[in-house]
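The structure under discussion appears below in the form of structure tokens.
For this view, one protein chain was removed and the others were kept in their places.
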Amino acid sequence: MVKEIERAGVTVVHMCTVTPISMTVGANRIVPTIAIPHPLGNPALTHEEEFELRYKLVEKALKAFETPVDDQTIFD
Amino acid sequence: MLLVTNNEKVREKFGSLCTLQYVEGGHVDVLIHVRDLVHQGHKLLTHPLAGSVKPNETPFRSVALDDASGALDLESLELIEAALNVCRQFPPRFHRGEDAPADMREDFAEIDFRLIDGAIAPQLQ
Amino acid sequence: MSLRVVHYINQFFAQIGGEEKADYAPEYREGAVGPGLALNAAFKGEAEVVGTVICGDSYFNENLDAAKATVLKMISDAKPDVVVCGPAFNAGRYGVACGTVAAAVKDELNLPVVTGMYEENPGADMFKNKVYIIATKNSAAGMRDAAPKMASLAIKLAKGEKIGASAEEGYMPNGLRVNFFEAERGSTRAVKMLLNKLAGKPYTTEFPMPSFDRVAPGAAITDLAHTTIALVTSGGIVPKGNPDHIESSSASKFGRYDISSFEDLTAADHETAHGGYDPVYANEDADRVLPVDVLRKMEKEGKIGGIYPYFFTTVGNGTAVASAKKYGEAIGKELRDAGIKAAILTST
């Protein structure tokens, strides 16, 4: 899915936990996330802490959007 | 060891020897169940397309996975997805065991049993 | 009676002129023109070019819809049994025009059609799975090779004969595997292939592995503060109750739901349809999969321009590659048409 959307001229940031799969499916900008059942959250945290965690992850995604890349890149 | 099957014959022999999950349904239903287990971190021990009986011919399937539920095993995931993909390409001739004529059903069941038996019996000793 | 052939060529091969005449409007001429004579020779009396449609390459590509309609009408009026376009060799716009005309002849006129071009012509990738394209050399010097192959395939198609494998007929592989008998047995072919591979000489695999194709990275977004971001997920987030019944695995469709009125996703309004992982966490708070809450905050802070009013959702696990590709294409098209330049895709 990543490839087809990017092929249409839309820059895609793929946020996922299993980055090797992301590499396999051809994502170019990859942001690793927390865990498979809750990629952008962590139920062990309070609601506020979780929001903060998610905010930081999405900030990484924004950073990835702004960064020119030539090849598949993981934004840790 | 975790054994997933829709074959009564396999359940009879291995039900008491290892953890067995019996699937009510067809070949693809077994593979989907196995796929879900792989997502839960189980590793495949046997190939999900064992045998050269075409997957759209035989209604029976038995697959062994490990007990441990660890990190997602990518090779297992690739194998099970590829197997499902092959099955989806060809519509099944018999959706479930009971759809096959009696003598064929027995033979399909026997082959599935033998294949899994040959693969896992040495591991269970 | 010989079969009636209508031939489509560009201004250059019609000897009207080069780039300066590329805006030449469609014209119909009786009989064969330019390369049509080579085709006639190759038809050996079994078929004959009865008319030629000529169109400038720029004209065709810049007035696509109108030009296509005019060209199709000219072709159809000449009542052909089969249509031949080109060959275009390595001329890019000519190749795209030949492919476009050929596909339209096949789909709209329901007539058999053959075109030809060099494998790196952009028209080849665009149309090789839609119409028969004879693989030619990269310049018009390849006319002598191309004409007999195009002529022979055109006659077979016109007569409704069985079409052989790509390697036999000379057309570009079109994704459909066709059996045929080789001159040598497989083991002999394998030994020869190995000797070539060992010697570093070229060889052609008989079965190209499915392409592990890559898409070039999209452009960096320089102005996020004014960029609308679309949200896509393969984590199966759906409005509460899963109104479209997206399957928990092997999804046969994708969902598209309005989030323009949501500041935050909660257990009251969203859940997951995903069957491949423990759904509890996503059901408690769907923001854990689709970060609507933080993006709204960023929108307010002026960090991003906004969120596309609809999000797209599917279930990653078990969804066939071909389906995922289809969904991706549909989502990509909508976003492109809406002028969206950035998308976040989350996966579980």
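For reference, chains read A, B and C in written order, and residue numbers begin at 1 within each chain.
Keep in mind that, in the parts below, contacts are C-beta pairs under 8 Å (C-beta built on N, C-alpha and C of every residue); 3 or more make two chains touch, one makes a residue touch a chain.
Methods note: contacts and distances are computed from a predicted model.
Chemist: So one subunit is absent here. Using its UniProt record, which name fits best from "Malonate decarboxylase acyl carrier protein", "Glycine/sarcosine/betaine reductase component B subunit", "4Fe-4S ferredoxin" or "4Fe-4S dicluster domain-containing protein"?
Modeler: The chain we cannot see is recorded in UniProt as "Glycine/sarcosine/betaine reductase component B subunit".
Chemist: Where does the absent chain make contact, in terms of the chains shown?
Modeler: B, C
Chemist: From the list C:A69, C:L109, C:M126 or C:V178, which touches the chain that is not on show?
Modeler: If we include the chain that is not displayed, C:V178 is the one touching it.
Chemist: Just one of C:G160, C:P210 or C:G339 touches the chain that is missing; which is it?
Modeler: C:P210
Chemist: Which is it among C:A25, C:A69, C:L109 or C:M193 that touches the chain not included here?
Modeler: For the chain that is not drawn, the touching residue is C:M193.
Chemist: Even though one chain is hidden, which residues of chain B still touch it in the full complex?
Modeler: On the chain B side, contact with the omitted chain comes from 44-55, 57, 79, 82-83, 85-86, 89-90, 93, 101, 103-108, 110-111, 114-120, 123.
Chemist: I need the residue numbers on chain C that touch the omitted chain, in ascending order.
Modeler: Residues of chain C in contact with the hidden chain: 165-168, 173, 175-191, 193-195, 197-198, 203, 205-210, 212.
The rule is short, and it goes like this: only the chains that are shown with their structure count from here on.
Chemist: For the pairs A-C and A-B, output the one whose chains share more C-beta pairs in contact.
Modeler: By the number of C-beta pairs in contact, the winner is A-C.
Chemist: Which whole number of Å gives the spacing of the CA centres of chain A and chain B?
Modeler: Those two chain centres are 34 Å apart.
Chemist: Could you grab the centroid distance between chain A and chain C? Build each centroid from C-alpha atoms only and quote it in angstrom.
Modeler: 29
Chemist: When you check chain C against every other chain, which residues touch at least two of them?
Modeler: Answer for chain C, listing residues that touch two or more other chains: 277.
Chemist: Send over the residues of chain B in touch with two or more other chains.
Modeler: If we look for residues of chain B contacting two or more partner chains, we find 39.
Chemist: Which stretch or stretches of chain A touch chain B in the complex?
Modeler: Interface residues on chain A, with respect to chain B: 18, 20-21, 36.
Chemist: In the complex of these two chains, what residues of chain C are touching chain A?
Modeler: For chain C paired with chain A, touching residues are 213-222, 224, 227, 230, 232, 234-235, 277-282, 284-285, 287-291, 293-295, 297-298, 303-304, 314, 324-325, 327-329, 331-333, 335-336, 340-348.
Chemist: Hey, which residues of chain A end up touching chain C in the complex?
Modeler: Counting only chain A, the residues touching chain C are 1-18, 21-22, 26-29, 33, 36-41, 43, 50-51, 54-55, 57-58, 61-62, 65-73.
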